[in-house]
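Some notes on the structure that comes next.
Right, chain A next:
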Amino acid sequence: MILLFLVVLIVLSAYSVFTRDLLHGVIALSAVSLVSALLFYILQAPDVAITEAAVGAGVSTVVFVWAIRSTERKKRQ
Partner candidate 1 sequence: MTPRRVFSALWSILPLVISLVAVGAILIPIFLESTPWPVEARNHLEDQGVAESGAQNLVSAVYLGYRAFDTLGETIVLLVAVSGTIGIIARAKGALAKGFDREDKGSPVPAVALAAGTTSLSAPPPRLRRAKTRTDLLEVVTGKLGPVVLVFGFYVMLYGHLSPGGGFQGGVVIASGIVFLALGGKEGASTRLTEAGVLARLEAMAFFFLVLAAFLGMFMGSGFFTNFLAGVGLPSVGFIILLNIIIGLKVGAGIGFMGIAMLSRVEGAKGEEVNHD
Partner candidate 2 sequence: MSPDRFIFGVVMLPLLGAAIAFIAKAFGRDRWTKGLEYLGAFVGLGLPWVVMVATLPLVLEGGALEGVVGLWNPAVGIFYRFDGLAWMVNLLGFSVAGAAWIYSLGSGPKGPAFTAVFLIQTSALAATSMTADIFNLFVCLEVMGIASYVLIASSDKPGSFLAAFSYLMVSGTAMVFFLLGIYGFYRLTGYLSYQGIATGLASLPNFGGVTGILSLALITAAVAIRVAIMPLYGWLPDSHALAPHPVSAVLSGVLIKTPLFALSRVLLLLPLGAQAGELMGYAGAITALVAVVIALAQKDSKRLLAYHTVSQIGYVVAAWGAAIAVGVHTSLGALLMAGAFLHALFHALFKGLLFLSVGTATDTAGERNVYQLRGAGRILGRAGERFPVTTLTFFVAALAITAMPPMNGFASKTFLTYGLKGTWQYSLLFAASLGTMASFIKLSRIFWPPKKSTLTEPVETNPDKPMDPVHPARKIAQGLLALACIGTGLGAPALFALTTELFSSGPRAAGTTLGALARAPQLYSVDTLQTTLWILIGGIMVFLGAGTPWGSGLLRVVRERPRSFRGLFVSFSLGVAGLSAWLLFI
């Protein structure tokens, strides 16, 4: 179970680094946070899990999306 989560983590982080679309990257990052929150919970660190879920998956994603929304999309060159 833990191993599966770890593999998912690596795949999602690599996706968020290499994707061309910032929004996709942010969503992948938020998924990374969610999976790591689950992982922390399984590893019996509920405090860290709550923080990770609230900050990583919640607030930081929202902040990133807002930041991206106030930029403009350029046509691909």
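On how the list was made: all candidates are chains of the complex that A comes from, given by their letters.
Everything that follows uses one rule, which is that a contact is a pair of C-beta atoms (placed from the backbone, for glycine too) under 8 Å apart; a residue touches a chain by one contact, two chains touch by 3 or more; residues count from 1.
On a predicted model such as this, the values are computed, not experimentally measured, just so you know.
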Touch assignment for chain A within the complex, options 1 or 2: 1
Chain A - residues contacting candidate 1, complex: 46-47, 49-51, 54-55, 58-59, 62-63, 66-67, 69-70, 72-73
